[in-house]
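Sharing a structure here in structure tokens format.
With one protein chain removed, the remaining protein chains of the complex are shown where they sit.
To keep things simple, chains are lettered A, B, C and D as they appear, and every chain counts its residues starting from 1.
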Amino acid sequence: MLFFFFSALAKSLITSFGYYPLMGMEKFSLHYYTDALNNKVFLKIFFRTFIFALFSAVMACFFGVVLAFLFKKNDNTFTKPFFKLAQLPVMLPHIFIVLALLQLLSQTGLVSSLLTKIGIIHSYNSFPLLLNDQWQIGIILTYLWKEVPFVIVSLVLVLRQMDNRYRIVSENLGATKWQTFWRVSLPLLMPAIVNAFIINFSFNFGAYEVLYLLGNQTKELLPVYIYDLYVQGDYTQLPMIMSLNLILSVFSIAFAGIVLWLSKHLPGGHTGGI
Amino acid sequence: MYHLDNISQKKGNTQILRGINLNIDENSIFAILGPSGSGKTTLLNILAGIDRPTDGNFLNEDGQVEKGIMVFQDYRLFPHMTVFQNITFGLKVKKAKNSEIKQRAENIMKTMGISELINRYPDELSGGQQQRVALARALILNPKLLLMDEPFSSLDEALRIEMLDFVKELQRKFQLTIIFVTHYKTEAYMLSNKVAILINGQIMQVDAPKKLESNPQNFDVAKFLGQANFIEGSLSSDNFSSPVYSGKVNVVAEEGKLYLPFSGQLQLDQTDYPAFKGNVVEKKWMGSNLERVTIKINQETVYCDLASESVSENQVYQFYFSKLPVVF
Amino acid sequence: MYHLDNISQKKGNTQILRGINLNIDENSIFAILGPSGSGKTTLLNILAGIDRPTDGNFLNEDGQVEKGIMVFQDYRLFPHMTVFQNITFGLKVKKAKNSEIKQRAENIMKTMGISELINRYPDELSGGQQQRVALARALILNPKLLLMDEPFSSLDEALRIEMLDFVKELQRKFQLTIIFVTHYKTEAYMLSNKVAILINGQIMQVDAPKKLESNPQNFDVAKFLGQANFIEGSLSSDNFSSPVYSGKVNVVAEEGKLYLPFSGQLQLDQTDYPAFKGNVVEKKWMGSNLERVTIKINQETVYCDLASESVSENQVYQFYFSKLPVVF
Amino acid sequence: MESKKITKLVVYLIFAVLILMPLFVIFMLAISKTWSYPSLWPKWVDWGYYFRFLFKSKEVQSSLISSLELAIGTVILTIAIAYPTAMALSYYDFKGKKLLNVLVYLPLIIPSIALLTNMDFIMIKYGLNGSFFGVVSVHTLFCLPYAVKLLYDNLILWKDKYEVASRNLGASSLQTFFKVTVPMNKNGLQGAVMMTYIVSMTQYLSTLLIGDGNYLTLSVRMFPFTTSGKYRMAAVYGITFMLVTLIPLYLIDIWVTHKGRKIA
Partner (left out) sequence: SNKSNDSKGSEMPTSYKTALKEAKGKTVTFYGYGGSDTQNRWVDDVVTPMMKEKGIKVKRVPMNIEDILKKLTNEKEANKKSGNIDVVWINGENFYTAKKLSLLSGNLDNSLIPNMKTYISGNDPDAKSDMGTKINNMEVPFGNAQLVMIGSKQMFNGDYPTSSEKLLSWAKENPGKLTYVAPPDFTGSAFIRNIIYETVGFDAINKAPATKAGVYKAIKPSLDYLNELKPYLWQEGKTYPKTSAQMDKMFADHQIAMTFSYNQMYAATQRADGKFTDDAQTFVFDKGTVGNYSYLAVPKTSDNKAAAAVLINTMLSKKAQTQRLKAKYGSSIPPYSGSKVPASITNELNGEAKENNTLTMDELSKKRVPEVSAKKIPIIEDLWKEHVLNAD
């Protein structure tokens, strides 16, 4: 299986060097890479995508952590249904929330209807554009709806295993609840948070479906940019498409590496046994 | 003065503590001594405010709840922090000055002999080193009320004595109140002049060390302080009769067992209370110039700690009680 | 015979063990005694095949690697199993018969005094109870080679002695080889006739208990066996001079420190080796009919364990060495 | 104390609404017609529509079976690979550990266009396209990052402390794994199984490309409807999708939380 995977990778790499005999292209060169890296439009889109992916992933982790801690196991009335509830979005494909958001948040969607009915807004024209908007709000909402629960679920699975022994010690040594959270609980969860963050970031940076449906054409994002090229069906462009994909991948991997490396130096980077 | 007022604790179906009443002087070291599973940790957790008792409460002189700083039996070092970070945690959260933190940490680490471990993580320490870090983490705070749960159990004797001295000095210097729990009576005796015996969730006796050993208030205490022979026999008023010894006794309880501690009761020097003639069948050297001597009297075996070389194997000696023996 | 052949261990930048050579008789109890952080656990982990040494190896008579069963210092009870499941784990994985498992578990739990805890989970046990479960989990297997890392540290004295007796009996009955590690010398002395002293990653001495105490081979051993005064002074050939004592000595090493153990060396009875005149300034009762006596000689303080009531405070006595004193 | 509870309640309610609202909308879409601005409620609702459709449609049923087949195969293969990997990552130090730690994310990071089209090429080359194994291994590839990382998160908590004890007591590696590792990290396993199941279920392009049309799973059938605005059809598949995901996963959750006990 890994063999298939790496063979596929190698194939992408070879293609990206401009070797694509099917289209009569048999010369190796780096010019697809240099072209891309000299292409202002590409770089702009790349940067925008990075900011977007980073922002969404950070938000998802932030809300996920806050919620996971708010409903930790020690108060039982909320915890169980909360965890079950949080699992729901994890199970659904992104495409669904897109569907629901279209129904809910478009200018003529249910929310807008409701606001009009109760007189908060005059007509759908005063309802802000939330889908296909310049700020990618629709996409971010979709990602948050999927990823906040993912963060919650992966953290709760760890929290369940982690008892509150260290919380007790910390409070006994005079730390406030907030200090305990910040200095003890959070660092202990750090590796799990970092993992969830990287997974979310990678997804945000590379997946195109949601961006394709909810994105804004003037503020194009990288995966859609690449996808559009691919759909055009011009196979002479394939090496270029592959090189863009690989630039994207190498960047994500490097970013993940940097985050992991940084996390070793954050509190909690050294995880001893519990 | 701290007051433990009728503290009880129940977990699951187990009644762990049964109405504990104690008064503990401020600015003193108070030891709670008891066998494994008697409820020491449970009690200390209540005093530290970590657990709520099912009944009763723990108040200081002003009738207020005061939370002591605890040294945990299982150390509970933060696994993600270095030794230094662990030790300075309490000061950090109090927002002490950095220079002060550093200086105090250095001092205490030096005392504890863990200066070189400053940047290690807990999982890179030996058991005893972990225990010292745990101790340092609490002691550095000079807490008004310090609670220690078997704080020296993993330390070798030399180190233990150093630590004991240090704790004593600290107590004197900062006028701390220290309540500490141990199963190791020498430790309790060395650190404290007032020792409470906790057995099976009940305080059995509170006394000075020597008093405890010489006058255990009941069979359980005697047995726990133990290192004693308990000879079965029959009792009629204050006359006891058994294969080992028959004669007058001091009756404390009605279990009908003659209490012969290994040390302090039997001797070779003549007294008014002759005990028995017995054959020394084995000697085991115990350190501290003592030998544990196994004596056969008829079919019964009795152990006794005597000064090294005071008897020889396979010889018969006459033994005396140093005072009238006690029957429980 | 088991052979430890030049075992060394390094972790990170720390050289923990430095070329350990030992021969351990089969069918015997061998104790490794050493201060906190000396490398005891590290060594035992190697003997158990848990860690690989950076150098050297551990082989049995036939030149083969044999993996001992270990009692871990930090217990490592499986948190998801009850006491019963923990104890029977080793038999279960060996696919022993259920009836046999049950019977053996019952026996050992009875001996350990944990029968009532059978269905509890580890986090519902006290420290000492956990330790007993850990002990039971290993002992139930009657392993040919048993390795115990501070197996009694959380037990009270009475229990400890019971356990010691039980282990001894087990060893005799099943002809086990037991290697056990402790920082507590009395325990080592009581369980084993052959004790190795491990200090700072090196085996300093292997001897019978009494020999160890009377003839520590170097200053480190002496200091560790401790409970001794070390008097600074100057040495010229075999003449020592110091404020406390000046005269002939037995020179073992050149540190120039007079070695005066708290017990066994100083006495009041007259011998050929008069020591010094000193003022008894404090007596602290230590249990076992002993008192730790603080003696002032000029400005120096010397401690000494004497039989209870043999001296009174604030009186001056003449002390004698029981034999020619040693200088390290 | 009281106000804290109320805050929690409010947060909880908001959370619940945010989660459930879209689900409700999808459900309504599946059973309604004519739901346009500015009506808050569809003009035409047929509560039985969904179930009639479900029981009538051979297509839904057969894709359900395909989905399940693949998901179960994927879960087995993924766990078989992910567990040892996660254990190696969390327990041991070895050369290249850091690299492996990052490489685990690769399948997630490489855009599906690059990965899948070339993967398809490799599969075709080795004659595995359209085979169960081929599809399952591609699914597995996409599940591995989740599975490895979720297992890792849990395993790192104890490290191999207890495994060492178990092996020392004479248990074989396999016994240790099943009697100690798995029960102690069952939360991680639950997470890994859950995510694997879900990720496999939601695979669209890989199932289609590598599956050569032999595995027309729920996702495969659903995806075109969603993109082309056949919301009702998409919603019907979606609800079915949710049911087959929800039921087994909740059963697992119940099993995990009720069997045995918390580990503390």
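Remarks
Please note the rule applied: a contact is a pair of C-beta atoms (placed from the backbone, for glycine too) under 8 Å apart; a residue touches a chain by one contact, two chains touch by 3 or more.
The shown structure was predicted, so the numbers you read here are calculated from the model rather than taken from an experiment.
Contacts of the undrawn chain with the visible chains, over the full complex, involve A, D. In the complete complex, the residue from D:Val25, D:Met195 or D:Met233 that touches the missing chain is D:Met233. Considering A:Val58, A:Ile120 or A:Val231, the position touching the chain not shown turns out to be A:Val231 (whole complex). Among the residues A:Gly215, A:Pro239 or A:Gly268, only A:Gly215 touches the chain that is left out of the figure.
Within the complete assembly, residues 33-34, 36-38, 43-44, 59, 117, 120-121, 124-125, 127, 129-131, 205, 208-209, 212-214, 216, 220-221, 223-225, 227-231, 233 of chain D touch the chain that is not shown. Residues touching the missing chain, restricted to chain A, are 21-23, 102, 106-108, 124-125, 129, 132-134, 212-218, 228, 230-235 (touch as defined at the top).
Basically, only the chains that are shown with their structure count from here on.
Between the chains A-D lie more C-beta contact pairs than between any other two chains. Here the spacing of chain A and chain C, counted between their Cα centres, is 57 Å. For chain A, the set of residues that touch two or more other chains comprises 163, 165, 271-274. For chain D, residues touching at least two other chains, in rising order: 159, 161, 263-264.
Contact topology of the protein chains: cyclic, one closed ring where each chain has exactly two touching partners. Pairwise chain contacts in this structure: A-B, A-D, B-C, C-D.
By the touch criterion given at the top, residues 48-50, 67, 69-70, 72, 76, 78-82, 89-90, 92-94, 121-123, 137-138, 141 of chain B touch chain A in their complex. Across the interface of their complex, chain C is touched by residues 161-162, 164-166, 168-172, 175, 179-180, 183-184, 260-261, 263-264 of chain D.
Listing the residues of chain A that touch chain D in their complex gives 1, 4-5, 7-9, 11-12, 15, 67, 70-71, 73, 75, 78, 80, 82-93, 95-101, 103-104, 108-110, 112-114, 116-117, 124, 145, 149, 153-154, 157-158, 160-163, 165, 191-192, 195-196, 198-199, 202-203, 205-208, 213, 223, 226-227, 230, 241-242, 245-246, 248-249, 252-253, 256-257, 260, 271-274.
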